[in-house]
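Apart from one protein chain that is not included, each protein chain of the complex appears where it belongs.
Our next item is subunit A:
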Amino acid sequence: MSESLHTVAAMPTERRPGCPFDPPAELVEARGHGPIVRLTHPGGMPGWLITGYDLVRSVLADPRFSSRKDLLNVVDFEIPPAPPGEFLLMDDPEHSRYRKPLVGKFTVRRMRLLTERIEQVTAECLDAMAAAGSSADLVTAFAKPIPTIVICEILGVPYEDRASFQQQIDAFMGGEVGDEELIAAYTATQEYLARLVAAKRAHPTDDVLSELTDSDLTDEELKGISLILLAAGFDTTANMLALGTYALLRHPEQLAALREDPSLIDGAVEELLRYLSVAKTFMRTALEDVEVGGQLVEAGTTVVLSYNTANRDPERFTDPDVLDVRRPFDGHLAFSHGIHQCLGQQLARIEMRVAFRALLDRFPSLRLDVPAEEVPLRPETADIYGVKSLPVAWDEK
């Protein structure tokens, strides 16, 4: 039985040419063979690939599957445990020890209070864009600065440090630099955060990091937490803003609908999250033998969960490959599921709602400034999918 199971030799490294928003063809094909198929990990270890919505969701909610980095069974060398504070790669109770003190700082209510500030930041970016002429790279002018400024303000990263800091995080998250450069960027970020944490402890200011120095968390732990919040806080949102704009520009009827009825924005953001699924995959390792979708996942085996195929699962969504800003929201996995579901999702939502709306309002004639096929995409090997740059133009008024 299991002999005849479809096997994916390795995770695909490319998308179909000309179809930058669709999941890689190999993953879609795999889903055609059932929601769970075999996968060979880079180190040659046998694993599983889960592509179907229901199964991805159930594994994410299943405590028999671990998020621990050091348990990953995918390469032929030992992976060290996650550094203190990097709770994304830990299980409970460690995970919730770190997450708990943060939760109250990212509630729906608190994030709504930030709306005005996000509107200001957005307006400033758009002003600068307009002042600079009739064309721009939307990534550097809009998509990156908005979430970067906002998360830096929330955490309390001084304004003058932002640019260099963003560059470093780009280097180790963009999937494009060699190992040496990556390690250098990561180390520099660590050192920077260590200084920042020490500074907040000595002179607390009005921000989340300063508030956290009041808890029982050590400096080392605070450093890890800040890294996670900063990295997650801007890379994902930045890519959603840029890739989302690109997607809208390539679906003019959707863009028109959104311009005509701005009240569609909340739903449109959810739909873009589903359709684009920029955080594409996560991994979990079985702590014991678990039956998943009729297959036995043995203890110690790592499964890869494909969010972009799950969010396009025809058994869950009608016409899943169609971008439809009017689609009623009823759940997607873009922010994951289970105990690790994105802590900053309400912030991300508000940033996207504000930023997309302001962009469309401000530049009614916004268009791509290069042929659509020439927009440079992030490689599939990057953790977060997106565009490297998005040249756009508009008519000056």
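What we mean here is this: contacts are C-beta pairs under 8 Å (C-beta built on N, C-alpha and C of every residue); 3 or more make two chains touch, one makes a residue touch a chain; residues count from 1.
Note that in this section contacts and distances are computed from a predicted model.
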Answering from "Ferredoxin", "NADH-quinone oxidoreductase subunit F", "Helix-turn-helix transcriptional regulator" or "Phosphoribosylformylglycinamidine synthase subunit PurQ": the UniProt protein name of the missing subunit is "Ferredoxin"
Pick out which of A:V103, A:A123 or A:V322 touches the chain that's been left out of the picture. A:V103
In the full complex, which of A:M45, A:A199, A:L287 or A:I339 touches the chain missing from this view? A:I339
The one of A:G32, A:G331 or A:P364 in touch with the missing chain is A:G331
On subunit A, the omitted chain is touched by residues 60-61, 96, 99-100, 102-110, 329-331, 335-339, 341-343, 345-346, 349
